[in-house]
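Presented below is the structure to which this report refers.
Note that one protein chain of the assembly has been removed; the remaining protein chains are unaltered in position.
Read from first to last, the chains carry the letters A, B and C; within each, the first residue is number 1.
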Amino acid sequence: MKSRNLPLNKRGFNFEMIMWIFTRLSALAMYTLLLIGFIGALLMGAREQMNFADVMRWAFMPNPSHVINTNIPDIAPWTALFWQLVASALLLVATAHGVHGLVVIADDYIVTSNGRKIVRLISMLMMASTSLIGLYILWTF
Amino acid sequence: MNVTLKVFRYNPDVDKKWHYDTFNIEAQPTDRVLDLLEYVKGYLDGTLTFRRSCAHGVCGSDAMRINGKNSLACKTLVRDLGEKITVDPILGLPVKKDLIVDMEPFFDNYKKVLPWFINDSPLPADGKERLQSPEQRERFDDSTKCILCACCTTSCPSFWASDDYLGPAALVAAHRFIFDSRDEAAAERIEIIAETHGLARCHTAFNCTMACPRDIQVTKAIGELKMLTITGKLE
Amino acid sequence: MGITRNVGLMTALRYKGQGPMLTFVLHRLGGMGMAVFIAIHMLSSFLGGKGGQFVNAIYEHWSFQLVIFFFVLFHAINGLRITIIDLLPKLLEYQREAIWVEWLVFIPVYGFAVFVIVSTALGSGG
Partner (left out) sequence: MTNQHQFEVIVVGAGGAGLMAGLYASKTAKTAVISKLYPTRSHTGAAQGGISAAFGNSEEDRAEWHTYDTVKGSDYLGDQDAIEFMCNEAPQAVLELEHYGLPFDRTPEGRISQRPFGGHTNNATGKPVRRACHAADRTGHMILQTLYQQCLKNNINFFDEFQVIDLLMVDGKAAGVVAVELATGELHTFHAKSVIFATGGHGRVWEITSNAYAYSGDGAAVAYRRGIPLEDMEFFQFHPTGIYKLGILITEAVRGEGGILLNGKGERFMTKYAPNVKDLASRDVVSRAIYLEIRDGNGVNGSNYVYLDVRPETVNKYAVLDGRTNPDGSPVNVTGEQILKKLPDIIDFNRVYLGVDPITQPMPIQPTAHYTMGGIPTNKFGEVLSENGTPYPGLYAAGEVACVSIHGANRLGTNSLLDLVVFGKYAGLRAAEYANSAEYTPLPKDPTLNTAQQFDLLRNGDGKENLTDISKEMKKIMFDDVGVFRTEAGMQRALDKLAELRERYKHVRVQDTGKVFNTDLLNAWELGNLLELAEVVTLSALNRKESRGGHAREDFPKRDDQNWLKHTLVWKRNGKLEIGYKPVVITKYQPKERVY
């Protein structure tokens, strides 16, 4: 009997489905980064120095500006390059995930192929600008 | 028991807008909603219009929204609904009259996924059946049960948004053939469904599975198709 | 002739899709909410100045935090459920159970968060 596996080029592995799997994988990635931020914060002694909301804020975006107003005596470990990178990764993944999420919603209501092209164009602009602005904030603090 | 039946009414010959008509009916708990509608048509208002044929949930004619949820009128019993019953046409298809909607867009979508068996290889030398093991047969059993009633498609938020979404019923049909070990056109079909108007528009809302009167795991079928585009595994 | 196929928002929301449809609607709401929130938040931080501070102050108000946190938490937990069952389609059959588990996780976590946020807010006189 013939092999019952489809080669890559016959799977319909197109932009839509790549983005579909990206949405799931980015969700997992965000969870991982979140966990890193959360555990990192606790390791750096957040338990005594911050309230719950601040820990959460750090976990969702490990950016020093999120903890600057807390009782942390020494901000240095929170500004390490490692956290800059984690925050940037989270930013990029979340932006791609979120913007594509908006595209998916728009696709439900905008069905002409031209309309969809415009949506995709706008989304790319959004993605680029949000990423750039976000990176700028993260790295120029 | 006494049942208050509220029915969506719209007659294009006279009405500009739709309205509800209310009927009080003496019913048995084991009566089907279809029996109530038949009673209304027979004795109270002959103009009430709906589709039906088999009366036991196998032909797919009488999909409607019963107390807000898509079901077959002939497979929904009064005892499961209580004394207040509201019947509306299914959503997302133009209403032609009362509970009758235009089914053409639904069938058009169905036809798009090449819903027929394709195998251009020569038949087995003995001229007999193409062999298939019970396990291979089992693989797509669930999706062969579909009666094209449209309960699923017209409960899907993506379909409500626009009917260019193929809808769960069409995807179930695609699943029926793609996972049939005898069929050879999986790649062609996937090319059709793995697009913006297909798989990508299913957001696992599960309304379809909840509505399917044949208890087909519709979302699962769609999910398997999605994963197929990633892994290529047809087994 | 006939009534158009358009399904209005209210009609759509009145459909009795039960639990699964509720999670779908909340997930969508949460995703959009977050996207909008994050975009504005970033923009205001970027622009800084008086206007930026004013906007950020609103965000940091505890009542607003409750909403945001609901969006974030629900979207995250529901997103995890979707991710898991999507990647393992066999589990799609157990969606009812999955939704049960989801609420079992969500309610205590969100409840705890509400408790913390509200009590800090009240404690600091805010």
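Here, a contact is a pair of C-beta atoms (placed from the backbone, for glycine too) under 8 Å apart; a residue touches a chain by one contact, two chains touch by 3 or more.
Small disclaimer: the values here were computed from a predicted structure and weren't measured.
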Touch partners, limited to displayed chains, of the chain removed from view: B
Touching the absent chain when the full complex is considered, from B:Cys59, B:Ala187 or B:Ile230: B:Cys59
Touching the absent chain when the full complex is considered, from B:Leu81, B:Met103 or B:Cys152: B:Met103
Interface residues of chain B (partner: the chain not displayed): 11-14, 30, 32, 41-43, 45-47, 49-61, 75, 77, 96-98, 100, 103, 107, 111, 115-117, 119, 123, 127-134, 136-137, 140-141, 144-148, 177, 180, 182-183, 215
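Here, only the chains that are shown with their structure count from here on.
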Cα-centroid distance, chain A relative to chain B, in whole angstrom: 38
Shared-contact residues (touching 2 or more other chains) in chain B: 157, 161, 203, 226
For chain C, residues contacting two or more additional chains: 28, 82, 86-87
Touching residues (chain side chain C, partner chain B) in the complex: 1-5, 7, 11-12, 14-18, 20-21, 24, 28, 82, 85-87, 89-90, 92-93, 95
Complex interface listing, chain A residues touching chain C: 24, 27-28, 30-31, 34, 51-53, 56, 60, 65, 94, 98-99, 101-102, 105, 130, 133-134, 136-137
Contact footprint of chain A on chain C as seen in their complex: 28, 31-32, 34-35, 38-39, 42-43, 45-46, 65, 69, 72, 76, 79-80, 82-83, 86-87, 113, 116-117, 120
